[in-house]
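Before I ask anything, here is the structure I am working with.
Then we have chain A:
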Amino acid sequence: MPDFLKSVLSLFNAPYGEILLQGCLLTTWLTVFSFVLAVMLGTCLAMLRVSGNSFCERVVAAYVSYQQNVPMLVHILLWYFGVSNVLPIFMQDTLNYFGSEFIYPAIAIGLCMAAYYSEDIRSGLRAIPHGQHEASRSLGLSYLKSMRYVVIPQALRMCAPPFINHTVLLFKNTSLAMAVGAAEMTYAVRDIENQTFLTFQAYSIATLFYLVVSLALMALGSYVAHRTRIPTR
Partner candidate 1 sequence: MFEIIANNWQQLLVGQYPQGALGGLALTMILSVLGLIIAFPLSVVLAFCRISPYKVLNIPATILVYVVRGLPLVMLVFWSYFLVPVLVGQSVSGFTALICTLVIYEAAYLSEVVRAGIQSIPEGQVEAARSLGMSYRKTMLKVVLPQALYNMVPSLISQFVSLIKETSIGYVISVQEITFSANQINTQLLTKPFEVFAILALTYYILCFCLTQFAKWAERRTTQKRLGLRSPKGGELNDPVLESQ
Partner candidate 2 sequence: MIQFSKVNKWYGEYQALVEVTAAVAQGEVVVVCGPSGSGKSTLIRTVNRLEEIQKGSIYLNGQDIHAKGLDLNAFRTQVGFVFQQFNLFPHLSVVENICLAPLTVRQQSKAEARSKAMALLERVGLAHKAEAYPQQLSGGQQQRVAIARALAMDPPVMLFDEPTSALDPEMVGEVLAVMKELAREGMTMVCVTHEMNFAREVADRIWFMDKGAILEEAKPAVFFSAPEHPRAQAFISDLRNH
């Protein structure tokens, strides 16, 4: 046992520690970038979906259907190999500034998770009975005020649990960027394994990393769900 721990700890020294740190950082960046993209786009999509305009609704529904039925890895491959090829040159250069193996997976993951988030927001909104809106309008609140003070606070509480579940999914999906060469955590660990042959130790570090973050997010999720739960009769 102590030997095992020693070998694990040795991996934290240079040069491997450096690789691990870079991997950790890149995973973080991928997560943050995709998350921001996904939330912003997801909210817009949800607003479009409930807008009442049937054309918008159908376009968003088609988008969500496409994103949810194609595997994430295929999305990443399509963006990295396919879309990068057909974009105009100036856009390619701008994107390559960030590192093509970072930006294309990040965009792919962000777009895909936006679909999931939009569904979560939409179902949160739909779960609020129409009577809530009617009641607040009857009191004299405008449409925007009733959304802001009555409907949206309740909707956010309802959609918090699936939202956090999908955020954990987003975090785990960043590992797929390794398939196109992004040096995130999984890639870093494979790199170290190739160099040192300490497969078990290297994989354990990555496992611990992913587990700690995922379980922390899931725990945060249940805490938030518990605290903001609207008690039913």
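The candidates came about this way: all candidates are chains of the complex that A comes from, given by their letters.
One rule holds for everything that comes next: contacts are C-beta pairs under 8 Å (C-beta built on N, C-alpha and C of every residue); 3 or more make two chains touch, one makes a residue touch a chain; residues count from 1.
The structure presented is a predicted model; accordingly, all values stated were derived computationally and were not measured.
With chain A as reference and 1 or 2 as options, the touching candidate in the complex turns out to be 1.
For chain A in complex with candidate 1, the residues that touch the partner chain are 65-66, 68-75, 77-78, 81-83, 85-86, 168, 172-176, 178-179, 186, 190, 199-200, 203, 206-207, 210-211, 214-215, 218.
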